[in-house]
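All protein chains but one are shown at their positions in the complex.
So, subunit A:
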Amino acid sequence: IMKLKLPNPGLEDRILSHQQLDKVEEEEAGDRPKWDNKAQYMLTCVGFCVGLGNVWRFPYLCQSHGGGAFMIPFLILLVLEGIPLLHLEFAIGQRLRRGSLGVWATIHPYLTGIGVASMCVSLTISLYYNTIIAWILWYLFNSFQETLPWSQCPMNANLTGIISECERSSPVDYFWYRETLNTTPSIEEDGGLQWWMLLCHVCAWSFLYICIIRGIETTGKAVYVTSTLPYVVLTVFLIRGLTLKGSFNGVKFLFTPDLSELAKPTTWLDAGAQVFYSFSLAFGGLISFSSYNSVHNNCEQDAVIISIINGFTSVYAATVIYTIIGFRATERFDNCLSGNIVALLNAFELAESDITDSSYDQVVQRLNETYPDVIQGLDLKTCNLDTFLSEGVEGTGLAFIVFTEAITKMPISPLWAVLFFIMLFCLGLSSMFGNIEGIIVPLQDLKVFPKTWPKEATTAVTCLICCAVGLIFLQGSGNYWLSLFDTYGGSIPLLVVAFCEMVSVVYIYGIDRFNDDIKFMIGHKPNFFWQATWRVISPLIMLFILVFYIITKVSEKLLYKAWDPESEKFPTLVEKTYPVWIYVIIFVLAGIPCIAIPFIAVWKCVKHSSESINLFFFTFQNIQINL
């Protein structure tokens, strides 16, 4: 099974031979765009891989799966799954010099479905990812004020007090759920378009358009800023964070290893999924980007370097985030404790110096023995630092609620807010470049746009259509739609596509031919590590992750968390079940890209056989006529 190669006649006719490649390279006769220099290519790939997930998904996974211990499955799977897949995509793109759809169609026309599935997934993700960028822009625009709008509750209509929804939750929650999203209590109520979000949405798409207006010609210039600025901001935040009180609590909490977590399969599953999504594999964008390289570019070295950078960025970002989270948690803990102390002082009329932070526990115990009913009546809150440290810190909750709250407590808050949101904006935008590449190039390969149209027009039409469809996420219920798309549109299809990619290259294109290609391109045959991972280890890991993912997703109830001011549990999010018609949407999101692969293969097969049958009858008729 190692050396299995499926029959693939006609492959030689579809691809350029090594000599032809060299010739095209020398004479620069190809009409493909090219990178201005290696740095642009590396920065674009790094920007595509390093995205919002490194900042708001990895730190949460790390902390919830045993801190430092999570590094072990993460690094193991990075080496066994991430790097081989990355090298494979780079090499195949550089060799066949086509976008993702072109590559699979070239390997075998029946495999066009893989390219179509990639394109569908890139499309789904682009739609909602840019809405997240719109939210980031909204917060960025609102950061240019002396008092940040999410630091205090607004007054109600008759100026007698603060708005009840805000009073019951918190200013940051209120700003996020009400003033930004204006969220409805359930997904069925759409709540209409929010005009301020529409403006930010249009701004986000316009910004993206200006960066991709001429493909990599303009993207290549934009990445000098969008890929490097996040690192600068992270470093600034690290320095600022380490000087705040309580930051070391956060970092300690993050990295304290809990080796018992390694025994749980969910840890390994989450690590594998994180490595996979973090590398933006199976989107088609990386294949496209590497196809603009010169034929003898060292793709092996690139793959290793980018993987190392990606892994390092995840850990670095996690450290920075947790210094700030440690600060916030310590601040909350101190406030909780002082609140309790004040309540005790007031109830027992003690002098202020009688109870300090350190003597609090003893005093409470002593008072509880003598006046237990008074203590009960006071309803003291339990203040636990670890609880504060592990409060819902992933995804949009981390960026827009937890981190923004922490920023309001730092001196010169507007500066930190602006820096933070510019960093998120750059991270998101550079990932969008790859997503859009994964849509536009297949569309060009499918000849959807007329050949006479200039590049500016094709990118404009794509952006306009995506902008229009993205209006779903600007409604009151937009946040629920977004998490639906995120959970189902961006997970299972990618895993399926990645698995098919590996199988196609190794067994349909042929691992021998692939090895020869790499020898031709970089000068030496890939060593045993690559052979083992490409042929056996990585496909097996992908299969495991895919199967377990499907099992967990299918077996769990379809629930979503809603912000409902009328519910009793408010301000905690309420879990609600999706309405029945959501299943159709989920099928469209997750099922159609996966089904496209076999469906298009069968369709092409039928078309081919009907054509050969036609050809046969045509020649038969000719023979008959000649007779």
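Some points to look at:
Operating definition for what follows: a residue touches a chain if its C-beta (ideal position, glycine included) is under 8 Å from a C-beta of that chain, and two chains touch if they have at least 3 such contacts; residues count from 1.
Note that contacts and distances are computed from a predicted model.
The chain not displayed here is annotated in its UniProt record as "Collectrin, amino acid transport regulator", chosen from "Collectrin, amino acid transport regulator", "Aladin WD repeat nucleoporin", "Jasmonate O-methyltransferase" or "Isocitrate dehydrogenase [NAD] subunit, mitochondrial". In the complete complex, the hidden chain is touched by one of A:Thr44, A:Gln63, A:Ser100 or A:Asn142, namely A:Asn142.
Residue in contact with the omitted chain (choice from A:Lys5, A:Lys23 or A:Lys264): A:Lys23. From the options A:Trp35, A:Phe207 or A:Phe403, the residue with contact to the chain not on display is A:Phe207. Residue-level contact of subunit A with the missing chain is found at 10, 13-16, 20, 23-24, 27, 102, 105-106, 109, 137-138, 140-142, 144-145, 152, 154-155, 159, 161-162, 196, 199-200, 202-203, 206-207, 209-210, 213-214, 218, 338, 342, 345-346, 349-354, 456, 608, 611.
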